[in-house]
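One structure coming up, written as C-alpha coordinates, with questions to follow.
All protein chains of the complex are present and in place, except for one that has been dropped.
A and B label the chains in the order they appear, each numbered from 1.
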Amino acid sequence: MLLTVIYIIAITAEAMTGALSAGRRSMDWFGVMIIACVTALGGGSVRDVLLGHYPLTWVKHPEYLVLTCCAAFVTILIAKWMRQLRNVFLVLDALGLIGFTIIGCQIALEMGHGFVVSAVAGVLTGVSGGILRDILCNDVPLVFRRELYASIAFVSVIFYWLCSHYGLSQDLTILSTLIFGFSLRLIAIYFGLEMPKFIYKEDDGHSASSKDES
Amino acid sequence: MLLTVIYIIAITAEAMTGALSAGRRSMDWFGVMIIACVTALGGGSVRDVLLGHYPLTWVKHPEYLVLTCCAAFVTILIAKWMRQLRNVFLVLDALGLIGFTIIGCQIALEMGHGFVVSAVAGVLTGVSGGILRDILCNDVPLVFRRELYASIAFVSVIFYWLCSHYGLSQDLTILSTLIFGFSLRLIAIYFGLEMPKFIYKEDDGHSASSKDES
Partner (left out) sequence: MLLTVIYIIAITAEAMTGALSAGRRSMDWFGVMIIACVTALGGGSVRDVLLGHYPLTWVKHPEYLVLTCCAAFVTILIAKWMRQLRNVFLVLDALGLIGFTIIGCQIALEMGHGFVVSAVAGVLTGVSGGILRDILCNDVPLVFRRELYASIAFVSVIFYWLCSHYGLSQDLTILSTLIFGFSLRLIAIYFGLEMPKFIYKEDDGHSASSKDES
(Lines give C-alpha, C1' and ligand atoms only; values in the text may rest on other atoms or scores of the structure.)
Protein backbone atom coordinates (compact mmCIF):
# COMPACT_ATOMS: atom_id res chain seq x y z
CA MET A 1 0.00 0.00 0.00
CA LEU A 2 2.72 2.46 1.07
CA LEU A 3 4.82 1.20 -1.84
CA THR A 4 1.98 1.79 -4.31
CA VAL A 5 1.68 5.42 -3.21
CA ILE A 6 5.43 5.87 -3.51
CA TYR A 7 5.42 4.14 -6.89
CA ILE A 8 2.78 6.51 -8.21
CA ILE A 9 4.67 9.56 -6.95
CA ALA A 10 7.85 8.14 -8.46
CA ILE A 11 6.52 7.47 -11.96
CA THR A 12 4.86 10.90 -12.00
CA ALA A 13 8.11 12.63 -11.04
CA GLU A 14 10.15 10.59 -13.50
CA ALA A 15 7.64 11.22 -16.30
CA MET A 16 8.06 14.95 -15.69
CA THR A 17 11.87 14.79 -15.83
CA GLY A 18 11.52 12.83 -19.07
CA ALA A 19 9.17 15.41 -20.55
CA LEU A 20 11.53 18.26 -19.68
CA SER A 21 14.47 16.43 -21.31
CA ALA A 22 12.39 15.92 -24.45
CA GLY A 23 11.50 19.61 -24.38
CA ARG A 24 15.18 20.55 -24.27
CA ARG A 25 15.56 18.63 -27.54
CA SER A 26 12.45 20.33 -29.02
CA MET A 27 10.56 17.11 -29.60
CA ASP A 28 6.93 17.06 -30.65
CA TRP A 29 4.14 16.30 -28.18
CA PHE A 30 3.98 12.65 -29.07
CA GLY A 31 7.74 12.26 -28.64
CA VAL A 32 7.45 13.98 -25.25
CA MET A 33 4.94 11.37 -24.14
CA ILE A 34 7.04 8.47 -25.39
CA ILE A 35 10.14 9.79 -23.59
CA ALA A 36 8.05 10.33 -20.44
CA CYS A 37 6.77 6.74 -20.53
CA VAL A 38 10.24 5.35 -21.16
CA THR A 39 11.71 7.37 -18.30
CA ALA A 40 8.98 6.44 -15.83
CA LEU A 41 8.38 2.82 -16.77
CA GLY A 42 11.65 1.88 -18.51
CA GLY A 43 13.57 1.04 -15.35
CA GLY A 44 11.01 -1.50 -14.20
CA SER A 45 10.71 -2.91 -17.73
CA VAL A 46 14.47 -3.45 -18.03
CA ARG A 47 14.47 -5.24 -14.66
CA ASP A 48 11.49 -7.42 -15.55
CA VAL A 49 12.88 -8.37 -18.96
CA LEU A 50 16.30 -9.26 -17.50
CA LEU A 51 14.80 -11.32 -14.69
CA GLY A 52 12.11 -12.87 -16.91
CA HIS A 53 9.40 -11.45 -14.62
CA TYR A 54 6.33 -11.34 -16.87
CA PRO A 55 3.90 -9.64 -17.38
CA LEU A 56 5.55 -6.22 -17.09
CA THR A 57 4.03 -3.70 -14.68
CA TRP A 58 2.52 -1.46 -17.39
CA VAL A 59 1.13 -4.48 -19.24
CA LYS A 60 -0.64 -5.61 -16.07
CA HIS A 61 -1.66 -2.08 -15.03
CA PRO A 62 -2.09 -0.02 -18.22
CA GLU A 63 -3.50 2.77 -16.05
CA TYR A 64 0.11 3.65 -15.13
CA LEU A 65 0.78 4.33 -18.81
CA VAL A 66 -2.19 6.68 -18.92
CA LEU A 67 -0.92 8.37 -15.75
CA THR A 68 2.55 9.01 -17.18
CA CYS A 69 1.06 10.41 -20.40
CA CYS A 70 -1.10 12.78 -18.34
CA ALA A 71 1.93 13.82 -16.29
CA ALA A 72 3.83 14.55 -19.51
CA PHE A 73 0.95 16.62 -20.84
CA VAL A 74 0.68 18.61 -17.62
CA THR A 75 4.44 19.23 -17.80
CA ILE A 76 4.05 20.73 -21.29
CA LEU A 77 1.38 23.09 -19.93
CA ILE A 78 3.20 24.20 -16.77
CA ALA A 79 6.78 24.16 -18.09
CA LYS A 80 7.14 27.92 -17.76
CA TRP A 81 6.65 27.77 -14.00
CA MET A 82 8.87 24.69 -13.70
CA ARG A 83 12.00 26.52 -12.67
CA GLN A 84 10.35 27.76 -9.49
CA LEU A 85 9.28 24.20 -8.77
CA ARG A 86 12.82 22.93 -9.15
CA ASN A 87 13.27 21.99 -5.50
CA VAL A 88 9.92 20.25 -5.21
CA PHE A 89 11.02 18.33 -8.23
CA LEU A 90 14.36 17.22 -6.86
CA VAL A 91 12.64 16.02 -3.71
CA LEU A 92 10.08 13.99 -5.67
CA ASP A 93 12.83 12.55 -7.85
CA ALA A 94 14.79 11.51 -4.75
CA LEU A 95 11.66 9.84 -3.36
CA GLY A 96 11.21 8.12 -6.70
CA LEU A 97 14.78 6.86 -6.86
CA ILE A 98 14.55 5.18 -3.47
CA GLY A 99 11.00 3.94 -4.07
CA PHE A 100 11.98 2.33 -7.38
CA THR A 101 15.06 0.80 -5.77
CA ILE A 102 13.08 -0.79 -2.94
CA ILE A 103 10.46 -2.15 -5.35
CA GLY A 104 13.10 -3.61 -7.67
CA CYS A 105 14.95 -5.19 -4.80
CA GLN A 106 11.76 -6.67 -3.35
CA ILE A 107 10.65 -8.20 -6.64
CA ALA A 108 14.02 -9.92 -7.05
CA LEU A 109 13.87 -11.25 -3.48
CA GLU A 110 10.32 -12.53 -4.02
CA MET A 111 11.59 -14.39 -7.08
CA GLY A 112 14.09 -16.13 -4.80
CA HIS A 113 17.28 -14.36 -5.88
CA GLY A 114 20.15 -13.62 -3.51
CA PHE A 115 21.84 -10.40 -2.42
CA VAL A 116 23.90 -9.60 -5.54
CA VAL A 117 21.05 -10.07 -8.01
CA SER A 118 18.55 -8.18 -5.85
CA ALA A 119 21.05 -5.32 -5.48
CA VAL A 120 21.44 -5.17 -9.25
CA ALA A 121 17.65 -5.32 -9.69
CA GLY A 122 17.20 -2.45 -7.23
CA VAL A 123 19.84 -0.22 -8.79
CA LEU A 124 18.63 -1.06 -12.32
CA THR A 125 15.04 -0.15 -11.46
CA GLY A 126 16.18 3.07 -9.85
CA VAL A 127 18.49 4.35 -12.55
CA SER A 128 17.79 2.77 -15.94
CA GLY A 129 14.72 4.87 -16.70
CA GLY A 130 16.95 7.95 -16.55
CA ILE A 131 19.64 6.21 -18.58
CA LEU A 132 17.17 5.31 -21.35
CA ARG A 133 15.90 8.91 -21.33
CA ASP A 134 19.42 10.24 -21.82
CA ILE A 135 20.19 7.70 -24.58
CA LEU A 136 17.01 8.64 -26.48
CA CYS A 137 17.89 12.32 -26.09
CA ASN A 138 21.45 11.55 -27.23
CA ASP A 139 23.21 12.63 -24.01
CA VAL A 140 25.89 10.85 -22.01
CA PRO A 141 23.76 9.51 -19.13
CA LEU A 142 23.82 12.05 -16.29
CA VAL A 143 23.44 9.24 -13.77
CA PHE A 144 27.10 8.40 -14.16
CA ARG A 145 28.33 11.92 -13.55
CA ARG A 146 25.91 13.72 -11.25
CA GLU A 147 26.20 13.89 -7.48
CA LEU A 148 25.76 10.54 -5.72
CA TYR A 149 22.79 8.89 -7.39
CA ALA A 150 23.22 5.30 -8.49
CA SER A 151 25.50 4.69 -5.53
CA ILE A 152 22.75 5.84 -3.14
CA ALA A 153 20.46 3.25 -4.71
CA PHE A 154 23.14 0.66 -4.01
CA VAL A 155 23.68 1.76 -0.40
CA SER A 156 19.91 1.71 0.14
CA VAL A 157 19.79 -1.89 -1.02
CA ILE A 158 22.47 -2.80 1.53
CA PHE A 159 20.48 -0.97 4.23
CA TYR A 160 17.26 -2.75 3.18
CA TRP A 161 19.06 -6.08 3.23
CA LEU A 162 20.48 -5.46 6.71
CA CYS A 163 17.13 -4.35 8.14
CA SER A 164 15.35 -7.35 6.74
CA HIS A 165 18.20 -9.67 7.79
CA TYR A 166 18.00 -8.48 11.39
CA GLY A 167 14.32 -9.33 11.58
CA LEU A 168 12.52 -6.01 11.06
CA SER A 169 8.99 -6.39 9.69
CA GLN A 170 8.62 -5.66 5.97
CA ASP A 171 6.71 -2.40 6.48
CA LEU A 172 9.31 -1.12 8.90
CA THR A 173 12.13 -2.17 6.59
CA ILE A 174 10.58 -0.32 3.67
CA LEU A 175 9.90 2.78 5.72
CA SER A 176 13.35 2.99 7.28
CA THR A 177 15.09 2.34 3.94
CA LEU A 178 13.01 5.10 2.42
CA ILE A 179 13.94 7.58 5.13
CA PHE A 180 17.59 6.51 5.06
CA GLY A 181 18.05 6.68 1.26
CA PHE A 182 15.96 9.82 0.92
CA SER A 183 17.98 11.72 3.54
CA LEU A 184 21.22 10.51 1.98
CA ARG A 185 20.16 11.80 -1.43
CA LEU A 186 19.07 15.19 -0.02
CA ILE A 187 22.40 15.49 1.81
CA ALA A 188 24.24 14.61 -1.41
CA ILE A 189 22.35 17.27 -3.37
CA TYR A 190 22.72 19.92 -0.67
CA PHE A 191 26.45 19.49 -0.24
CA GLY A 192 27.10 18.55 -3.88
CA LEU A 193 28.73 15.27 -2.81
CA GLU A 194 30.24 13.31 -5.68
CA MET A 195 31.89 9.96 -6.14
CA PRO A 196 35.54 10.16 -7.12
CA LYS A 197 35.78 10.33 -10.90
CA PHE A 198 37.92 8.11 -13.10
CA ILE A 199 39.51 10.25 -15.80
CA TYR A 200 41.44 8.49 -18.53
CA LYS A 201 43.04 10.31 -21.45
CA GLU A 202 44.44 8.53 -24.45
CA ASP A 203 45.30 10.04 -27.81
CA ASP A 204 45.02 7.13 -30.17
CA GLY A 205 43.44 7.39 -33.58
CA HIS A 206 40.20 5.67 -32.66
CA SER A 207 39.02 7.83 -29.83
CA ALA A 208 40.06 10.96 -31.72
CA SER A 209 38.08 10.03 -34.80
CA SER A 210 35.07 9.02 -32.73
CA LYS A 211 35.13 12.41 -31.05
CA ASP A 212 35.24 14.28 -34.36
CA GLU A 213 32.17 12.60 -35.63
CA SER A 214 30.09 12.51 -32.49
CA MET B 1 -1.84 -13.51 -46.19
CA LEU B 2 -2.30 -9.81 -47.02
CA LEU B 3 -0.43 -9.01 -43.80
CA THR B 4 2.48 -11.27 -44.77
CA VAL B 5 2.89 -9.43 -48.08
CA ILE B 6 2.77 -6.08 -46.30
CA TYR B 7 5.21 -7.35 -43.68
CA ILE B 8 7.71 -8.38 -46.34
CA ILE B 9 7.42 -5.02 -48.10
CA ALA B 10 7.78 -3.27 -44.75
CA ILE B 11 10.93 -5.06 -43.58
CA THR B 12 12.52 -4.57 -47.01
CA ALA B 13 11.80 -0.84 -46.96
CA GLU B 14 12.97 -0.47 -43.35
CA ALA B 15 16.15 -2.46 -44.07
CA MET B 16 16.92 -0.01 -46.87
CA THR B 17 16.41 3.07 -44.66
CA GLY B 18 18.70 1.42 -42.10
CA ALA B 19 21.38 0.72 -44.71
CA LEU B 20 21.29 4.33 -45.92
CA SER B 21 21.66 5.64 -42.34
CA ALA B 22 24.65 3.35 -41.83
CA GLY B 23 26.11 4.64 -45.10
CA ARG B 24 25.78 8.23 -43.87
CA ARG B 25 28.01 7.21 -40.94
CA SER B 26 30.47 5.42 -43.29
CA MET B 27 30.08 2.04 -41.65
CA ASP B 28 31.56 -1.11 -43.13
CA TRP B 29 29.43 -3.64 -45.03
CA PHE B 30 28.91 -5.84 -42.02
CA GLY B 31 27.80 -2.89 -39.92
CA VAL B 32 25.40 -1.88 -42.68
CA MET B 33 23.79 -5.31 -42.51
CA ILE B 34 23.52 -5.25 -38.72
CA ILE B 35 21.89 -1.80 -38.79
CA ALA B 36 19.53 -2.97 -41.54
CA CYS B 37 18.46 -6.01 -39.50
CA VAL B 38 17.98 -3.93 -36.37
CA THR B 39 15.91 -1.35 -38.23
CA ALA B 40 13.73 -3.92 -39.97
CA LEU B 41 13.30 -6.48 -37.20
CA GLY B 42 14.05 -4.43 -34.08
CA GLY B 43 10.56 -3.01 -33.67
CA GLY B 44 8.94 -6.43 -33.58
CA SER B 45 11.68 -7.75 -31.31
CA VAL B 46 11.19 -4.96 -28.77
CA ARG B 47 7.44 -5.63 -28.76
CA ASP B 48 7.88 -9.40 -28.37
CA VAL B 49 10.44 -9.05 -25.58
CA LEU B 50 8.26 -6.57 -23.67
CA LEU B 51 5.12 -8.70 -24.04
CA GLY B 52 6.98 -11.97 -23.43
CA HIS B 53 5.84 -13.26 -26.84
CA TYR B 54 8.40 -15.95 -27.67
CA PRO B 55 9.87 -17.08 -30.03
CA LEU B 56 10.63 -13.81 -31.82
CA THR B 57 9.61 -13.49 -35.47
CA TRP B 58 13.15 -13.77 -36.88
CA VAL B 59 13.94 -16.73 -34.63
CA LYS B 60 10.88 -18.54 -35.98
CA HIS B 61 11.42 -17.37 -39.56
CA PRO B 62 15.17 -16.89 -40.09
CA GLU B 63 14.44 -16.32 -43.78
CA TYR B 64 13.38 -12.77 -42.87
CA LEU B 65 16.90 -12.16 -41.57
CA VAL B 66 18.33 -13.34 -44.87
CA LEU B 67 15.88 -11.09 -46.72
CA THR B 68 16.90 -7.96 -44.77
CA CYS B 69 20.58 -8.73 -45.35
CA CYS B 70 19.93 -9.06 -49.08
CA ALA B 71 17.97 -5.79 -49.06
CA ALA B 72 20.91 -4.08 -47.31
CA PHE B 73 23.34 -5.47 -49.87
CA VAL B 74 21.18 -4.32 -52.78
CA THR B 75 21.01 -0.87 -51.17
CA ILE B 76 24.82 -0.68 -51.13
CA LEU B 77 24.86 -1.49 -54.84
CA ILE B 78 22.12 0.91 -55.96
CA ALA B 79 22.76 3.75 -53.49
CA LYS B 80 23.81 6.17 -56.25
CA TRP B 81 20.40 6.01 -57.86
CA MET B 82 18.63 6.17 -54.51
CA ARG B 83 17.90 9.88 -54.62
CA GLN B 84 15.71 9.46 -57.70
CA LEU B 85 13.87 6.68 -55.87
CA ARG B 86 13.20 8.91 -52.89
CA ASN B 87 9.46 9.10 -53.39
CA VAL B 88 9.05 5.36 -53.98
CA PHE B 89 10.92 4.97 -50.77
CA LEU B 90 8.74 7.26 -48.70
CA VAL B 91 5.67 5.45 -49.98
CA LEU B 92 7.10 2.04 -49.05
CA ASP B 93 8.13 3.35 -45.64
CA ALA B 94 4.61 4.68 -45.04
CA LEU B 95 3.19 1.29 -46.02
CA GLY B 96 5.66 -0.34 -43.64
CA LEU B 97 4.80 1.94 -40.73
CA ILE B 98 1.09 1.12 -40.96
CA GLY B 99 1.72 -2.56 -41.67
CA PHE B 100 4.00 -2.92 -38.64
CA THR B 101 1.49 -1.05 -36.48
CA ILE B 102 -1.40 -3.31 -37.47
CA ILE B 103 0.68 -6.46 -36.91
CA GLY B 104 1.86 -5.27 -33.49
CA CYS B 105 -1.65 -4.31 -32.44
CA GLN B 106 -3.06 -7.67 -33.61
CA ILE B 107 -0.44 -9.71 -31.75
CA ALA B 108 -1.23 -7.89 -28.52
CA LEU B 109 -4.96 -8.44 -29.02
CA GLU B 110 -4.43 -12.14 -29.75
CA MET B 111 -2.51 -12.37 -26.47
CA GLY B 112 -5.61 -11.04 -24.73
CA HIS B 113 -4.46 -7.51 -23.92
CA GLY B 114 -6.77 -4.51 -23.88
CA PHE B 115 -6.81 -1.25 -25.82
CA VAL B 116 -3.96 0.64 -24.09
CA VAL B 117 -1.46 -2.22 -24.28
CA SER B 118 -2.35 -3.07 -27.88
CA ALA B 119 -2.00 0.61 -28.83
CA VAL B 120 1.46 0.68 -27.24
CA ALA B 121 2.37 -2.59 -28.97
CA GLY B 122 1.26 -1.18 -32.33
CA VAL B 123 3.13 2.11 -31.98
CA LEU B 124 6.22 0.31 -30.60
CA THR B 125 6.33 -2.10 -33.53
CA GLY B 126 5.89 0.77 -35.97
CA VAL B 127 8.49 3.15 -34.62
CA SER B 128 11.11 1.40 -32.47
CA GLY B 129 13.05 -0.08 -35.38
CA GLY B 130 13.73 3.47 -36.55
CA ILE B 131 14.53 4.60 -33.00
CA LEU B 132 17.10 1.80 -32.56
CA ARG B 133 18.61 2.72 -35.95
CA ASP B 134 19.04 6.34 -34.86
CA ILE B 135 20.50 5.34 -31.47
CA LEU B 136 23.06 3.03 -33.12
CA CYS B 137 23.96 5.84 -35.55
CA ASN B 138 24.16 8.28 -32.62
CA ASP B 139 21.35 10.60 -33.75
CA VAL B 140 18.46 12.04 -31.79
CA PRO B 141 15.64 9.79 -33.06
CA LEU B 142 13.99 11.48 -36.04
CA VAL B 143 10.69 9.83 -35.15
CA PHE B 144 10.17 12.37 -32.43
CA ARG B 145 10.75 15.39 -34.63
CA ARG B 146 9.70 14.58 -38.17
CA GLU B 147 6.26 15.23 -39.66
CA LEU B 148 3.47 13.20 -38.08
CA TYR B 149 4.82 9.68 -37.77
CA ALA B 150 4.42 7.97 -34.42
CA SER B 151 1.14 9.79 -33.91
CA ILE B 152 -0.19 8.34 -37.18
CA ALA B 153 0.61 4.88 -35.85
CA PHE B 154 -1.42 5.76 -32.76
CA VAL B 155 -4.38 7.12 -34.73
CA SER B 156 -4.31 3.99 -36.91
CA VAL B 157 -4.60 1.82 -33.83
CA ILE B 158 -7.67 3.78 -32.74
CA PHE B 159 -9.16 3.37 -36.23
CA TYR B 160 -8.40 -0.37 -36.20
CA TRP B 161 -9.95 -0.70 -32.78
CA LEU B 162 -13.12 1.14 -33.84
CA CYS B 163 -13.49 -0.91 -37.04
CA SER B 164 -13.07 -4.16 -35.18
CA HIS B 165 -15.34 -2.97 -32.35
CA TYR B 166 -18.15 -2.16 -34.77
CA GLY B 167 -18.11 -5.67 -36.16
CA LEU B 168 -16.09 -5.40 -39.39
CA SER B 169 -14.46 -8.68 -40.46
CA GLN B 170 -10.74 -8.91 -39.75
CA ASP B 171 -9.69 -8.65 -43.40
CA LEU B 172 -11.82 -5.58 -43.93
CA THR B 173 -10.51 -4.02 -40.70
CA ILE B 174 -6.91 -4.55 -41.77
CA LEU B 175 -7.52 -3.24 -45.26
CA SER B 176 -9.40 -0.11 -44.20
CA THR B 177 -6.85 0.67 -41.45
CA LEU B 178 -4.09 0.32 -44.04
CA ILE B 179 -5.78 2.70 -46.45
CA PHE B 180 -6.67 5.15 -43.69
CA GLY B 181 -3.20 5.27 -42.08
CA PHE B 182 -1.38 5.23 -45.40
CA SER B 183 -3.37 8.18 -46.77
CA LEU B 184 -2.89 10.08 -43.53
CA ARG B 185 0.88 9.60 -43.71
CA LEU B 186 1.03 10.67 -47.38
CA ILE B 187 -1.04 13.77 -46.57
CA ALA B 188 1.29 14.54 -43.65
CA ILE B 189 4.38 14.25 -45.88
CA TYR B 190 2.85 16.24 -48.74
CA PHE B 191 1.71 19.15 -46.59
CA GLY B 192 4.60 18.85 -44.10
CA LEU B 193 2.15 18.49 -41.20
CA GLU B 194 3.80 18.43 -37.79
CA MET B 195 2.72 17.93 -34.22
CA PRO B 196 3.12 20.99 -32.01
CA LYS B 197 6.61 20.97 -30.52
CA PHE B 198 7.46 21.33 -26.84
CA ILE B 199 10.47 23.60 -26.53
CA TYR B 200 12.00 24.03 -23.11
CA LYS B 201 15.09 26.12 -22.42
CA GLU B 202 16.88 26.08 -19.11
CA ASP B 203 20.36 27.40 -18.37
CA ASP B 204 21.37 25.44 -15.33
CA GLY B 205 24.78 23.93 -14.85
CA HIS B 206 23.76 20.39 -15.66
CA SER B 207 22.25 20.84 -19.08
CA ALA B 208 25.02 23.26 -20.05
CA SER B 209 27.76 20.83 -19.12
CA SER B 210 25.99 17.97 -20.85
CA LYS B 211 25.81 20.05 -24.02
CA ASP B 212 29.49 20.95 -23.93
CA GLU B 213 30.57 17.38 -23.71
CA SER B 214 28.06 15.77 -26.05
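Please note the rule applied: contacts are C-beta pairs under 8 Å (C-beta built on N, C-alpha and C of every residue); 3 or more make two chains touch, one makes a residue touch a chain.
Treat the numbers as computed from the prediction; the structure is a model and nothing was measured.
If I consider the whole complex, including the chain that's not displayed, which of B:A19, B:A40, B:L92 or B:A121 touches that chain?
Of all options in B:A19, B:A40, B:L92 or B:A121, contact with the hidden chain holds for B:A19.
Of the residues A:I9, A:C70 or A:V117, I need the one that contacts the missing chain.
A:V117
Residues of chain A in contact with the chain that isn't shown?
Contacting residues on chain A, toward the hidden partner: 25, 49-52, 113-114, 116-117, 120, 123, 131, 135, 138-141, 143-145, 150-151, 154, 194-202, 206-207, 210, 213-214.
Even though one chain is hidden, which residues of chain B still touch it in the full complex?
That gives, for chain B, the contact residues 19-20, 22-32, 34-35, 45, 49, 54-56, 58-59, 62-63, 65-66, 76, 79, 82-83, 135-140, 142, 146, 213-214.
Just so it is clear, only the chains that are shown with their structure count from here on.
Centroid of chain A to centroid of chain B, CA atoms only: how many Å?
It comes to 27 Å between the two C-alpha centres.
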